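Here the complex is missing one protein chain, while the rest keep their positions.
Presenting chain A:
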Amino acid sequence: MKRLVISLLTLGMAVFSALTLHAQLAPDAGERAASPAPFNIGGNGAPPATRQKDDTAPSSPDMRVGSGGEARSRTSRYLLPMGNLRLDGERNTRAWNIFLTGDEAETATGLQLAYINAVSVMPEASRLKVEINGRSVLDVAIDSSDAQRIVRVPVPAGLLRAGANTIDITAEQRHRVACTVESTYELWTDIDAARTYLTFASGARPGRLQSLDDIAAVGFDAFGETTLTIVVPSPRDSVLGEEILYLSQALAVRGRFAHPVVSITGNLPGGSRPGELVVLLAPSPQQYAATGPDAPVLPHATFRSLRDGSTALVIAGETPEEIYRRIALIVPQNIRDPSPSSTVDTASLYSPETTFSKGASKLAFGMLGVETQEFSGRRFTTSITVALPMDFYTQAYGEARLLIDAGFAVDMQPGSYFIVSVNGRTSSVLPLDMTAGKMVTQMPIRIPMHHFRPGVNTIELSGVFRTAQDADCAPGTTLQRDPRFALFDSSSLVIPDFGRMGTTPNLAAFSARGFPYWRKESTLYVYLADQESATVAAAATLLANVSFHAQRVMPVDIVPHINAIQQQNALLIGAAGKLPPVALAQTGLAFDMPSLQESADTLLPGSGTVDTDAPLSRPGINPANAEDIRERWQKRTGPEGDAPGTFAAFQQWLRSTFNLTVDAVFPRLNTPPYSPPNGTLIVLAQGHSMLGNYTWTVMTAGSAEALEVGIKELTEPVMWPQVDGKITAFRQSTYTVDVVMPAWVDFIPMHPPELFNLRMVAANWLSSNLSSYALVMLLACALLGLASYLVLIQVGRR
């Protein structure tokens, strides 16, 4: 008997450990395999996008108007919208669009690319390729591990065209010696954004805009930013605040700028840098007549030349209404359409553009930009993007699926698997048990929609293939070009029918689609804590970015007093000390947030003016990695750190098997006001309006300057999609965000109630409030039990 009990116990333990094994595999593999989302050029290892001044760059970021330099002549056009780009793994491809004016397309002559690669990359088997509009313009061996190499190639005449041009960069890399899957993480090539650009024929004048359509050709700088320098007569008391906020949105949408940054100045610059658009916002055309000796006022045209030959946009009118009307002309026709916008504009970041999924859909890989391809390495990755509406509400229970059509040419050994990460987080692991010659059709990989969010989602599919050949690792194995795996473009992504319900607080929906503000033809109410130009600029940067993602431009009403928005959806922007306490209280922020002040104080010691390009030195080690390490240690030690005992072990098991915590089951509804952690530069927080069921979104920092710098940092394409929850604090010190998820959300229906949708909404709500489902069901069952009893005592024999 005793023996039986022991063997049963052993079996039980074995079952449980095996079950957890399955789950444990996921995070581990995720940490290794979750390669960056397209935005996340940081990835693992060294930060590629360090913002250090680089004297060799063609244009120095801190170049001021009037200062000399190569860049003033604007003979170059940056190519990397994400800033420095790291291509890692055995095959990595990125594709996006750049926009050129007709002049630029005609006069561009060459392409310069600067890269450095990891020492592990074997030059004989590794190639770096660039295609423009589908035609190869560069194909070189990756062979520069000791120093940055600059490659210059000519661009064939006629290849570029006015408007969108597709850039496609691919790195195919193999390890020098190792054949392990792990070794593929040592393979990378970094492309230096500051030295990678198009060059133009001498005498060409890139940057000259001739029509509103050319605004997209402003492009971006070496960091991927587009600076909108708005020149106003009196920046200190921005009487034109509303116009600035409206204009910023209009330009962001019209220019298809993925990361617009607004700066406000009172002086007309003598020229503009690449990626900068100077806009003159004048109450009357005459006002600028005197700004320059040779500045002709163009009464009808809306452009004028700056001293360096680049073009500035002029928005002038006698009355605010007239200015407003002129700004409205900038807004593209399709955006003015009052019907709800269900498009995303990702051309500046991805090619092909992201598909927008409004409900159940099956999207073939071919359509999503993943072509049929063969692969000879051991770790295959590819990624696709799909956009979801702002009221996407199925995160807690939904399941998308990848249906894979693939072929395997070699035996897959145990430990081979497909891993899917969504928005950079591991979502699914599927062990592979394949024999050579096996073809799979529509093999499903279930992806919990937990990490999906409104707006653009990046889904990365990786295949980790362990083979006998690699285990032997005879010399030259990595040189082999025989394909081991083929992925067919008939594979597809299946999005299930999902619940549609707007929720607040939900900063993810706000950042991705401007919810609940950017949704109908109404007015965007903005409360500014002060009239400083930095505050206005910060507000404008925020609005420009949200507007770009929402694909909608909202008229703005800057309210003078908080009482005016007591019963309104509103944005409240300002330094923490200057915002009314009620704004902080309503959004769950503490009145006293010392970390914000600290960050603001250390930000610009003694600097009076705000330079939008103020160098922000990031720590030497990858901060994301540091956070990862901390989280990994927290995971390893459990929530109580070193708390021993079976309960802790049980919690640990719950978390690893079900991603379930005790806190999730028994949530605390009364959370204390939030005070951001050290090193926080800026905080976004969402909550209730003072009265009624409206949403307030607060953006605050230690000072107006910190606000301006903070929002610029936070809106970077790599950071902005991480904005989520009811509070998001951007920690400049670690370059991470701290997200507080709401314990309770309010529903804001976007569509008339519909039974099927309500069911899915209920499912999601009950799934995200774990104990509520149990309570509701227990109650309903008790009621049904009683009702059954009432019936049963009356029917049949008693």
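Simple rule for what comes next: contacts are C-beta pairs under 8 Å (C-beta built on N, C-alpha and C of every residue); 3 or more make two chains touch, one makes a residue touch a chain; residues count from 1.
Criterion: contacts and distances are computed from a predicted model.
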{"item": "Protein name as given in UniProt for the chain not displayed, \"ABC-2 type transport system permease protein\", \"Cysteine desulfurase\", \"Fe-S cluster assembly protein SufD\" or \"Cellulose synthase catalytic subunit [UDP-forming]\"", "value": "\"Cellulose synthase catalytic subunit [UDP-forming]\""}
{"item": "Hidden partner chain, touching residue among A:Y78, A:F223, A:F380 or A:Y397", "value": "A:Y397"}
{"item": "Full-complex contact with the absent chain, from A:V119, A:A474 or A:V795", "value": "A:V795"}
{"item": "Absent-chain interface as seen on chain A, which is shown", "value": "1, 4, 8, 11, 14-15, 18-23, 396-399, 414-417, 431-433, 441-444, 657-660, 664-665, 759-760, 762-763, 766-768, 770-771, 773-774, 776-778, 780-798"}
